[in-house]
Each structure stands twice: as C-alpha cells, then as structure tokens.
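Every protein chain except one is present and positioned as in the full complex.
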Amino acid sequence: MKKVSVFKIPQSSPDDLSGLIDLVEVQQLFAAQDVVAIMGKTEGNGCVNDFTRGFAVATLKAYLKSHGAAADRVVYVMSGGTEGVLTPHMTIFVQCEISLSASDGEQHEHVHTKPPTPRLGLTLGVYHTRDFLVEEIGTLVMVEVVAAGVKAAMDAAGLTTEHVHLVQIKCPLIVTALRKTVGTDMTTTAAQQDSYKSMAHSRAASALGVALALGEISPLDLTSDNVICNNYDLFSSVASTSAGVELQNCEILVLGNAPDSYSDCYIAHSVMAHALDSAAVYRARESAAIVNGDDGYKVVNVFCKAEADPTGQVLGCRHTMLDDSDINHTRMARAVVGAVVASVVQDPMIYVSGGAEHQGPPGGGPIAVIYRAAQKP
Amino acid sequence: MKKVSVFKIPQSSPDDLSGLIDLVEVQQLFAAQDVVAIMGKTEGNGCVNDFTRGFAVATLKAYLKSHGAAADRVVYVMSGGTEGVLTPHMTIFVQCEISLSASDGEQHEHVHTKPPTPRLGLTLGVYHTRDFLVEEIGTLVMVEVVAAGVKAAMDAAGLTTEHVHLVQIKCPLIVTALRKTVGTDMTTTAAQQDSYKSMAHSRAASALGVALALGEISPLDLTSDNVICNNYDLFSSVASTSAGVELQNCEILVLGNAPDSYSDCYIAHSVMAHALDSAAVYRARESAAIVNGDDGYKVVNVFCKAEADPTGQVLGCRHTMLDDSDINHTRMARAVVGAVVASVVQDPMIYVSGGAEHQGPPGGGPIAVIYRAAQKP
Amino acid sequence: MKKVSVFKIPQSSPDDLSGLIDLVEVQQLFAAQDVVAIMGKTEGNGCVNDFTRGFAVATLKAYLKSHGAAADRVVYVMSGGTEGVLTPHMTIFVQCEISLSASDGEQHEHVHTKPPTPRLGLTLGVYHTRDFLVEEIGTLVMVEVVAAGVKAAMDAAGLTTEHVHLVQIKCPLIVTALRKTVGTDMTTTAAQQDSYKSMAHSRAASALGVALALGEISPLDLTSDNVICNNYDLFSSVASTSAGVELQNCEILVLGNAPDSYSDCYIAHSVMAHALDSAAVYRARESAAIVNGDDGYKVVNVFCKAEADPTGQVLGCRHTMLDDSDINHTRMARAVVGAVVASVVQDPMIYVSGGAEHQGPPGGGPIAVIYRAAQKP
Partner (left out) sequence: MKKVSVFKIPQSSPDDLSGLIDLVEVQQLFAAQDVVAIMGKTEGNGCVNDFTRGFAVATLKAYLKSHGAAADRVVYVMSGGTEGVLTPHMTIFVQCEISLSASDGEQHEHVHTKPPTPRLGLTLGVYHTRDFLVEEIGTLVMVEVVAAGVKAAMDAAGLTTEHVHLVQIKCPLIVTALRKTVGTDMTTTAAQQDSYKSMAHSRAASALGVALALGEISPLDLTSDNVICNNYDLFSSVASTSAGVELQNCEILVLGNAPDSYSDCYIAHSVMAHALDSAAVYRARESAAIVNGDDGYKVVNVFCKAEADPTGQVLGCRHTMLDDSDINHTRMARAVVGAVVASVVQDPMIYVSGGAEHQGPPGGGPIAVIYRAAQKP
C-alpha cells in the first residue's frame, strides 16, 4: 500500500537545497525517488519576469535526477511572491510503498509491530497535461484539457468529488517573445496582448477546468471564451492555480482524504469570502478539530489564494490596489491575505498564491489546511 | 468648557473634500474654525517622493482658510501609503466651547436640557516646533526640541504622563536638493546621505523626543547621535511619527483621557510585539470594554505603526522585506499590519503608518484605539 | 495683433510656483491673464495613481485665479514621469495683444520704435472638448469629438494642415471607482477593464482624432472601435497625447507656424522611427537651421513621445520592457527617449511623454522642436 507524507522546509534562496538534503541524506526520512510533488513559495515578484520559480525548479530537478529520481514526473508548483511576512519555503509531498503483512514486518524489523491500520487520511493524484499552443492559453480549449487532467488525477488517487479539498495547478503564461508567433491582428485574445494579463487568463481557464471536473459548474455555463475573467459567478471552491514562464503545459496536483489512507495527515478546506475573512481560517481549522479533538492536531501548512477585490472595495471601503501603477495588485493581495492567515495560525511559513480568478468568489478565495494528528503517548 | 469630537471620513483622492464639506456645510456638525488637527492616510508611496501628503494638506488649508479658520494653526498629519486593504481617509479632531449653565442652555435652545457632566474622556493638545536646520534632522537636537514640544502640548491639554495614549508627530525629511546645502564631506550624518534613510532618522529622533518627554527613557540614555536608529532598546510605547517633504518643522498632537472631559470619545493603547500580534488589538479593545461594558462602545479609528522586523525574521521565520529592492519595506510593513489589524476590527479604514523606529519594540509598534461610548436608549 | 511667447521654467516640486512668480511679478515679462497654455513634466509615475499632475494644475489654477486670469480657460497639459535625466519643468505659452501703429507706439513708449513686422512664426489654438462618459473613453466617439476639437483649435489659430507641427492633448482615464458605474458585463471595452490600459486607449483615441482632423487617416479607416490600440498602421506624425486622472474632457493645444506671426519662436517636427533614432532629433533641428542659418537659433524645448516597441525588439534586439512586472513600460520608454534626445540637445529639461499609441509609427513617435531665432546685434 502507498502512504503519503508531507514535509515543510524553509529556504534561504530559490536554489537552497539544504533542507531537502538534510531530510533525504542526513535524517533519511524518505528517498528522492519517492517525491511526487513539490509546492514552493519563492521570493520573486510572482509576475511575468519572475525567474525564481524556474531557478528553484531547475535546482530541484538537478538534485532529484542526481539521486536517481524520475525528476520530470514530479509535479513542481513554484509560486512566486513572498510579500510581507511570507517565508520562502517548500512543501514536499512523498508517496512510498509500505509493507502491510505483520510477518513481513517482523522479518525485516525484528520487532513486534502491528501492521498499520488504514483510516481517513491524505491521498493525492498528479497529472501532466500536454503543452498548450500560445493561442490556446486562457481559452475554453484549456478549460477542457485541464478538466480531463483533473479527472485523470482523481482516478489515479481513487478520489471522489466530495473528498477533494485542493486542486493545485501550475500553468503557463505568454511572454512577449511568444506572442510574436501568433501575430497581432484583431483576432488575438486579451491573454495574447499583455504578458501580465495572460497570467490571469491562464489561471482563470485552469480554475474553470477544476470547477468543470468537479461539477461546480456545468458545461452549459461555458458559452464562449468571454466567460473567462468575466463571469465570476462561475468558480471552484478548491482550485488554486498559479502561472509561470517555466512551463508550457499544466501540472496538476489533486489533494483529498481517502478512507483507506495510511498517511498521518488530513486535509480540510473552507472559502474566504473576502481578504479580511479571518473567520474562514478558523472554519478550516475547526473541521480539523472535529475529526481530531480540540488539540489533537497540528497545522502543517495552509494553502490559499488571494486577489485584490475587483469591485475596488473591501467591506464597503475603497482599496487602492487596482489603481496602483507602482506595485502589481497580485503582490499586494498576497501580502494582505498572507498577513491575515499568518496572524491566525501564528506562522508566516504558509502558501499564499496571488490571482484568484474563478478560484472562490470575487475578492475571496479557497483556503485549504493540511494538518497532522497529534501523536498519542 | 471645551469638548473634543472626532470624525472619520473616506476620501476618493488626496484632494477630495466632499466628506469634510458635507460635515461642515450640509450636516453642520462643526465649524471649520473649530478644527484642531487632521490625521490622514493618503494613497502615495509614503516614501520620499510622495506628493499626495502635500496635495492633501494644501487642499485642506485652502478650504479651511476660505471658511475663516486659522488654517496654519491646525496640525496636519498626513501619512502616505495605503498599501493592501487600507482605505484613504481623514480623522478630524474638533474642539469647541460648550455652554455649561443650565439657564444658558434653556435660553438658547428653548428646551429643558441638563448641563453635560464631565467624565473621563478624550482630550488633546497640539504644538508646532520651530523649523529644523538640515543638519539637525535626525539628531539629539531634534530629540530635545520635540521633547519640549510634547511637554508643551501636554500642558496645554492638562494631561499627565499616565493618561497619554498617543503622541502623533509629523516630521520633516531631507531631499537631495536640500542635502546639497550641507555639503558631502565626511562629517555628514547618515540621514543627510540618503533621502529615504533621512525619513527613518527623522521619525526616530521624534519618537525618542516623545520617550524623553514621557520619562520612558532617561536623558542619560542619549549618549550620542549614534543611539538614533541603532539602540532600539530605547523606545516609546505611545509615539507615532511620520515624515514628509511638505514641512520643515515638527507638528505634535498629544491624545489622552482627562477626568473632566466632555467628549463622548475615549482613547486606549497597547503595544504590538511583532507584525502578527493580533492579540494586541484585542488587548487595546479590552481596555475599552473595561470602562464601557462589553458592547458599550464602538471603535472610531485605530492608529498604529508598522515596520519590517529588523532581524529579518517574524516568529522565527525569515521575511524578505528588507532585501526587496523593488518595494520599500515600509510599504510592505503597512500592508501587513494594516491587514492584521483590519481583520480584527473588520474595518480597513484605519490609520497604519510605516517606519516604527523607537516606536514600540523592534519589529513591533504602538497601537491606539479611539472609541465612542454607545448611546443609551 | 496677437503675439505668442514661450517660457521654460524648472520646478523643484509639482507645486513650485517660484519660477512663474519671478516671470510675472519680478521680471514682469507677461501678465497672468495672457497665459494660454501650460505644458509640464511632473515627477510622478506618469501612470494611474499619479497625483503630481493634479497637484500642479490645482496650484497653477489657484495662482492664476488670484491674479485675475480666467484660469479655467487655460489649457493645462501636465505629463507625469521624469524618469532618468528628465527635469521637472513647465513650458508657458503666452499670447498677448501688441500694438502695431507707430504713432501709438510713440505715444505709449515715448521712443522711436518701428512697428514689428509679421513673419513666419509660432502661433497656437486651443480647445476644450465636452466631458466624456466613461463608456466613450477610448472609442470612436472620442476620436470624432477630438477631431472636431482639433479643427476648431486650428481655425481659431488660422492654421492650415501643412503648418501644424504639434497637437498636444490631455485626455482622461478610467479609475476603478469610475469603472463601477459602467458595470462589468461582457460588453465593457478593454479600456474599461483596467485603469492602466484605459490610459493607452484614451491616448490612442485622441491621437486618431488628430490624424483624422489632419487627413493623415481617412474616416473609412475607422471601421470599428477595434482599430484603436490594434491597427498601428494608422497614426499621426504630430499628435502627442497624455492621459491623467485630473480631467474628464480633452484639452487640445495646436501649435504651428503662421506667415503673419509676431512671435520670435518657430516650431518644426520630425518622426523618430524607433527609440534610438537620434538622427530624427538632428533632422528636426535641421529644419530649424534651414530657416535661420546654422547658428541662428536656440532650442527652447523639445516635445516628443516615447513607447516600448510593441514587437519586443529595438533594432532587431530583444528588450525586456514589456515583460517587466516591476516597472511599467511607459516609465522606461520615457527614460530611454529622454536620455537619447537630451544627449543630442545636451539639455535634460525637455518634454518626453510616454505611451505613443497611434502617435508616430509603432515603437517610434513624433518629435517637435520649438526654437528661437538668435538676436541680431
């Protein structure tokens, strides 16, 4: 049987492998070959010209490859931007075979251990879509390819819709050099006219792909490419998507709880209605408490999305993020939601990603918590 | 007797007077001549080349002058920077004579009203220091001039040290053009070598002036100019200082509670130990609850200071604010503390000012709350 | 007869009137009532949240009004952004009646002066359009209103098409708060979805209005709103347009040479093919030399437009301006063209405005030079 483990390690720079090396080589908690996915926050601007994501991925790939892993099959979701208190870090998802037969256990370990009992716990599935053409990014084609990929990842994980709590996707964007290959005639999409905007459209189409796969929206809602970044009534409550220059396809990571898990971790989620909705963090934690008792768990990491409210207001008061030409609003949104969530969990080493188009309601976003059951004495 | 009133109004731009005009001319809640001080958050970068502060002050002065006020005697504390969710707004402090004799009241109002009873409540004092020479900004000379000014403002308000909850100061900075008048030889201070840095030194010296006036530090602690921006063990728990290009002197506003006040407002304060110390907001609110009962009050505004922790860490985790060359750390610090405090009071129209040198402990800062007693039925 | 004079004065801040006061009150070179237009470079970001433009205009209006001028009829074209070496400054256009009869001259001046002789020289016309609805900004409606306004200004100046060398327009933009009044359904234009983008569309429609008025494009070219910011084959060689939050209409200033002018100034223009086309500056200066002899003139000011080449390349080499999420490309374009032009005229106090949509060819822009004939002994 397979067991999913989760590790969180701080980084002093995008190419800092010291924490990973410590886990793999010194503490020997897992083998490089068992790494399935890595979600990281890197300290770039999180926008178009953020090369910290690519630097982190290249460094990780080289290390995993040199340690015998099939490095290209790992899902890397590097999200740029650690504005405010956010701490650059990585969350490593490991999946390894565990032995279940008691006799087998005895033979190898020479101790009388009971075989582990399956229970409700964390499981995951991954999927790599094909590369997208420039003219497909941010369109309904992308929505459908992503939806199919999400379903494939769920199937691989044996997850049903109601047990999915986070679908994390890394998606491509369109830089100026790529745009030239498409031309600048009047048929180009909004995504194709502006690099920063292409990030929004790519995140948006990926999120709608999740919503479609999970039945949160109907195929009939997707009347044309125009719904993307426009009709924000359509959204997923568990999608978290992040764009970067360092890939041309979508990499999908589905996280949920399965009844027959051997993991010591669980996942829960909630939805922030707006950037200051600290109650949502408590709600997400409460669902953890229900399963485990009040103090019977420890938060491993929080994963959430942030965006500047498109109405230009939060709680009825004007904000200036959308009209600030010096700092992109995605950067400020991360700083805000990062601070709010970190103040609740009293830990700034959390994953907050910017640009929540179709991810949660407008101005808000999904929030997922992975927690670990406290060890019994 | 004098009565202090407080009004909070949003602004759609630095020169938006519509809210003030409504209060003065439409609702006629106070006269322009009775305005004593105005504290505002304007939507500039809050750093050197932020002209939104000066634009706001110029607009306010022209309006007050045209309505018969002695506009130059008003204290204007415009603090630039509404990063994240912060809403541009002004807090207007009004002080007017009220009639106390019952008969006098009857004569004028033709109704049987009881004369107001004095009780513990908000009071204020103001002081304008002399202009500073460029070579004095950020030095012990400034500390001493400010300390004397704070004492003068307290005396004017009849406030003793233990009842002071907020000393707000607007102080000057040194732009490049001014620096040239001093020369660039080796005797120039750090403040004189860098415009952005001069803001920190001016805020720092002003804050130490408050600490000195209130006995939070001893004159013996001030061994040389080098303690400024260096020995952060020296700080005030009630100072809030803010630098701007639009003045050459310091404008001081002291706020506290007096036993014989006729104001319907109170002020309380606490200290944030770090940027994520949301508990401090609750503590500041609790002291309000003690006087008024649990729901017997309403928060008018929160005033607090923010800074990127100079150790490079918050709660033991690395932050990247000090090494970010794209966004000044004072901007990010405002976004963070603004979000944390706004999430507690569920109101983004609060006053958060950046750069807390010697204002609260390193990485933290003072937080004051003005609240209004709920009206009894 | 009327005579146009031009004055250039540096500013130490957006509200610095010292240079203007010196000309009007100390040197008494002209009266405040005779000011027709003021073009300024202010030191903001030149993008959406640039309040230095509004601050400068408010300060100028208050001064002119207090000196008896019809301040609202003056055309104010404040262009934000003095990136790189550019020096904040104002160019003041003054038009006053001069006496032509010799006897009249004798009577008033008590000296034997010859009446001035008209010759080819600078003239100008101004026009204020009506305010635009939010949904009109950046559309063909705007193009047509501007075209009519340009013609009206030319008629007022007695200028024919071939003698027009610069049409400067200040136009509005759409901030987030205004956008809300239009709604966010799918019929909104690109200009209405993004404040920074709305600046481009407003500049673009204004420039096409100039091109239409001058016959540089045909009404048949304007097939739909989609040509705006799309078909860059359509452009004007003399339009210079600049957007700002501080107005809702367009203010138009047409500059050219008339055969019967009494001005000591002339204007010439050329077109920069790309950002490094320093030869265009020489060409514009040469046309000055043709009229005046090699050293018979002095450059008063240069007015030009700058934009990041939309192909992502300059002279076949990649530039990174369009993919830089930290600094808006209009800011960098001003820095580049400002440096190139300033290095040719060896004067950084020039007018370079960003965003040259439909103003000159893609990646390039118009450049106009006002020069003054050298005084003869």
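So that you can tell them apart, the chains are marked A, B and C in the order they are listed, and the count of residues begins at 1 in each.
In this section, contacts are C-beta pairs under 8 Å (C-beta built on N, C-alpha and C of every residue); 3 or more make two chains touch, one makes a residue touch a chain.
Everything numeric here is computed off the predicted structure, so don't read it as measured data.
Visitor: Looking at the full complex, which residue from C:S5, C:N45 or C:T139 touches the chain that isn't shown here?
Guide: C:N45
Visitor: Would you indicate which residue among C:E135, C:D221 or C:D347 is in contact with the undisplayed chain?
Guide: For the chain that is not drawn, the touching residue is C:D347.
Visitor: Of the residues listed, B:A70, B:L133, B:L322 or B:A374, which one is in contact with the missing chain?
Guide: Checking each option in B:A70, B:L133, B:L322 or B:A374, the one touching the absent chain turns out to be B:L322.
Visitor: For a quick check of understanding: of A:I9, A:A213, A:V227 or A:V245, which residue touches the chain that isn't displayed?
Guide: A:V245
Visitor: May I ask you to list the residues on chain A that touch the chain which is not drawn?
Guide: 12-15, 43-44, 49, 51-52, 54-55, 58-59, 62, 177, 245, 326
Visitor: Touching the missing chain, which residues of chain C?
Guide: Residues in contact with the chain left out: 10, 12, 43, 45, 82-88, 275-278, 314-315, 317-321, 324, 326-327, 331-332, 335-340, 342-344, 346-349.
Visitor: With the missing chain put back, which residues of chain B would touch it? List them for me.
Guide: 45, 47-50, 175-177, 179-180, 184-186, 190, 194-197, 226, 230-231, 310-312, 318, 320, 322-326, 328
The definition used in the following text is that only the chains that are shown with their structure count from here on.
Visitor: Taking all residue numbers used at the chain B/chain C interface, answer same if over half belong to both copies and different if under half do.
Guide: same
Visitor: To test your reading of the model: what rotation angle superimposes chain A on chain C by C-alpha positions, in degrees to the nearest 5?
Guide: The C-alpha superposition of chain A onto chain C needs 180 degrees.
Visitor: Could you work out how far the Cα centre of chain B sits from that of chain C, in whole Å?
Guide: Between these chains, centre-to-centre, one finds 41 Å.
Visitor: Where the CA atoms of chain A average out and where those of chain C average out, how many Å apart are those spots?
Guide: So the centre of chain A lies 49 Å away from the centre of chain C.
Visitor: What positions in chain B touch 2 or more of the other chains?
Guide: In chain B, the residues touching two or more other chains are 12, 43, 326.
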